[in-house]
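Report on the structure given below.
Left out: one protein chain. Kept in place: all the others.
Chain IDs A and B follow the sequence of writing; residue 1 opens each chain.
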Amino acid sequence: MYNFNFHAASSLDDAVAKLGAAEDGTVMAGGQTLIPVLKQRLANPTDVVDLSGIAELSGISASGNGVTIGAMTTHAAVANSSDVPAALRAVAEGIGDPQVRNRGTLGGSIANNDPAADYPAALLGLGATITTNQREIAADDFFTGLFETALTDGEIIKSVTFPNATKAAYAKFPSPASRYAMVGVFVAQAADGVRVAVTGATDCAHRGPKLEAALSANWSPDALDGITIPPDHLNSDIHGSAEYRANLVIVMAKRAVAAAG
Amino acid sequence: MVENGIGASLRRKEDNRFLTGKGNYTDDINRPGQTHAYLLRSPHAHATINSINISAANSAPGVVAVFVGQDLLDDAVGGLVCGASVTGKGGEVNKAPPRNVLTIDKARFVGDPIAVVIAETLAQAKDGAELIAVDYTELPSVVSTSGADQPGAPQLHEECPDNVALDWELGDKAAVDAAFASAAKTASVRLINNRMVTNPMEPRAAVGEYNSGTDEITLYVTSQNPHVHRLVMSAFMNIAPEHKFRVVAPDVGGGFGSKIFTYNEEAICAWAAKKINRPVKWTADRSEAFLCDAHGRDHVSTAEMAMDADGKFLAMRVSSQANMGAYLQLFSIAIPTLFHGFLLAGQYTTPAIYLEMRSVMTNTAPVDAARGAGRPEATYLLERLVDVAALEMGLDPAEIRRRNFIKAEQMPYQTPVVQCYDSGDYDASLDKALANADYDGFAARRAEAKGRGKLRGIGLSAYIEACGVAPSAAVGSLGVGVGLWESAQVRFNPTGGVTVFTGTHSHGQGHETAFAQLVTERLGVPVENVEVVHGDTDKGQFGMGTYGSRSLPVGGVAIANACDKIIAKGKKIAAHCLEAAEDDIDFAEGNFTVAGTDKTMNIAEVAFTAYVPHNYPEGVEPGLDEIAFFDPLNFSFPAGTHVCEVEVDPDTGTLEIVNYTAVDDFGVLVNPMIVEGQVHGGLAHGIGQALLEGCVYDDDSGQLITGSFQDYCMPRADNLPSFNVDYSPTIPIHNPLGVKGCGEAGAIAAPPAVINAIVNALGIKHLDMPATPEKVWRAAQAAG
Partner (left out) sequence: MPTVSMTVNGKSVSGEVEARTLLVQFLRENLNLTGTHVGCDTSQCGACVVHVNGDSMKSCTMLAVQANGADVTTIEGLAKGGEMHPMQQAFQDNHGLQCGFCTPGMVMSAIDLVAKNPNPDEATIRSELEGNICRCTGYHNIVKAVQQAAKTMGG
């Protein structure tokens, strides 16, 4: 790891100010991705601004319409909260391992936007809204590409609001070694229709329009019979080829629908 | 009956420190004035090194010294050696391309060390290494086992034309070919034994220290055999003469073979400590371990069996190629040859066997012994072939094995491939395994699983291994450059406590407990009064270390023999003190007794007398401290049958091991709790190889793709079942304690058992390891 200046931010404004004053600063949430990257000397920031001391960024609050989760809320806190719907708890419960879940955060995960991360599928699948220190961003507009998001310089995620769904579930097929999603599919049925989101299969989590159309017509695993996913743009690695991932998208979608009931 | 002797599942003595954070591993050691070493490694699989510019690094903050390969040559430091030379076809001995500690002319694999930076802190050493400018000319590389000797393949070493280090053969080719020509049926399978990264949880580490007052070097190192480390570094590398060189291997966090060998970094720490006259510490990070620790396995083979009309094996023919990596490591050339070929008879009476084995060099990390070392490769090949043979014959896999087993009454049994088995009852272990696994109930379980959309399969593996390599004369005649005896010293202290020095070295096997139990059994001393000392060349006598499941069958016997010398001397002392004839003294449970009387003397009293010899027999030396060296007459031959049952999800190819049954013959068990743990660990290793683990290099670039736990799949708790472990012992005639080795059995037996089960579930002939979900899914789709 290269050395850097460390700042524990006391408030969101403080974090923005410290970030602004830094030559090449970066924000640290739970650090479960950033620290390994720093250890490998793959990044060399001059300053690291730690958000963990900012109380307003942590916490879970449910309302009649949904649940709002602070960006610095850990995966473990989400997984164990009775205010969080079961499908979302299951997503958090499946991220990393217990020790990673005790430190890793919602905000850190979505800001990093790893192509195999779980949370992006949940945000897209539930049609969540991301609130930053500057604005609100719809999940559909947030995840823009491989490790890319709509966040601008100095923009820090405050919270994510997940609207309620009638039915929802997440089915994940973990890559054997990393345990990241080789393919993860989140399905939801809500007042405004069916949403299906897929992670792990391509360079960025995305909606699945073909699957949404089929499930809108018939909310049942069988509705997905006969649908094939062209493997052309799917990820491929030593653990799973594009063809295999294409199969998993359908199998996991079916399992998610079955689990959602 | 002695308490806590042989057969007691005594809780381990070493656990107290391991469980409270007081273990003492090499990286826990820090010496005053210590510096930190970091190695600059080749990022290329194959490249000519045109120049290395270290000037910027030399003047970087905190940097104490920078060395390149020539610096070691200038100090007459020798290269790393292969300690075995094997004679192949036409009487030609294997090629032994030289290897400098830091490579000078060429880099031959990703990770090949080029230079070392020594600095006040590790971070400064890394910073310094970033400032070294190496001018490379990249060369085409070859990483594949089967591609290495193909026309046009890039050449690694001038000494190895076509990248061939050795063409070796074993057996009577003419007899085998004749048997195939007249066989009623034949079976064949082409298979890959996947490359493994050994991955003990403790990464390798070394701390070198030099005492300018005594001109002595001390090296703390992660080693399974500190005396061998010292020997190699002294005799071949010229680091220091043995009597001026202390090697200490403190607690070692697993080895599984990978810590047998002498490595570049260890030699550098020892040499540089003297060079800069300050301690030098190096600890591998896991990424370095993936790149540079010796790997294991990596064979490509075609195996064929000739049978008569009843499925009786007439002959076996094997043609294999083994990947040695970029350089020959310490024992590497012996592994696919001697340690593999000699086990090819397995548990069967196959009268004629012929093996052709070509060992090739590639632009990959060196390959050497890893848990099982050649024997897993032999067993996998044979037990897969036997299942294919059963398929060809339309026989149940258990039945074809029974028809071909060596019978208990045929022991000792001379196989056509050198080994003479001295004990075993293969029918008994098979029968017990089938009963324990409820083999007969499998059809019903398969039908039930089918109802749930799952494919269930069952697979057998009837394995034999040869451990406790011996005797030394035979080993030497085959080209291995060491003797494989073991030593022990049993020392009574004047107040009755016993210190046992063994030349073996535990790296997780619980020697401090099991060896103490041996002494307790033999001498009747309470187990808490027995301390086992190992891992320090300054404390114990020379010894060969721990690998190949040798510690108990070889090292244990040396301890027992030293105990017997203690008893023999004790009888003389007791006879004198009890005023009886020596022949009238009996020894049992710690007491010397005049036969037929109640006149007795405890061994602790005898020990005290030996050190305070006021009333003492004439002509007997004072002291009670005996050394024994034991060179066994034969290997030990653990064997058994394992049964694996799997359930496959055909939609995703994931599978679950729903039952794993092991029945092993390890002879006498000294500590059954420890033995069972060794079986569990071996099984995890073998199941890992079968399902999860596979080291992958990129064919084009030669880069290591599986360079971390993110990509190399280690078995975790949720990948494995609980195991059903049982025993079917027979007593070996060559081992005075009746014991056999147990540390590698699981890793040897499991891979074919698992793959045979998967193949059975899918109704196919073969599937290569690791049976990843995608591979299984594709096979399930193809099989319909």
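In the analysis below, a contact is a pair of C-beta atoms (placed from the backbone, for glycine too) under 8 Å apart; a residue touches a chain by one contact, two chains touch by 3 or more.
All values derive from a computational prediction rather than experimental measurement.
Peer 1: Kindly state which of the options B:L19, B:A568 or B:I733 is in contact with the chain not pictured.
Peer 2: Considering all chains, including the one not shown, the answer is B:L19.
Peer 1: Touching the left-out chain: which of B:G5, B:G128 or B:P200?
Peer 2: For the chain that is not drawn, the touching residue is B:P200.
Peer 1: Looking at B:I674, B:L691 or B:A779, which residue reaches the missing chain?
Peer 2: Answering carefully, the residue with contact to the hidden chain is B:I674.
Peer 1: Can you list, in ascending order, the chain B residues touching the missing chain?
Peer 2: 11-12, 14-25, 27-28, 30, 123, 199-203, 251-254, 256, 285-287, 507-510, 673-674, 676-677, 680-685, 708-710, 714-718, 720, 722-723, 746
Peer 1: Residues on chain A that touch the omitted chain in the whole complex?
Peer 2: Given the touch definition above, chain A has residues 1-6, 8, 31-32, 35-36, 38-40, 48, 50, 52, 76, 96-100, 102-103, 179 touching the missing chain.
Note that in this section only the chains that are shown with their structure count from here on.
Peer 1: Would you kindly tell me how far, in whole Å, the mean C-alpha position of chain B lies from that of chain A?
Peer 2: Distance between chain centres: 44 Å.
Peer 1: Inside the complex, what are the residues of chain A that reach chain B?
Peer 2: Residues 1, 3, 40-41, 173, 176-178, 238-241, 244, 247-248, 251 of chain A touch chain B in their complex.
Peer 1: Which of the residues in chain B end up touching chain A in this complex?
Peer 2: Its residues touching chain A are 123, 126, 287, 651-653, 692, 696, 705-706, 709-714, 772-774, 777-778.
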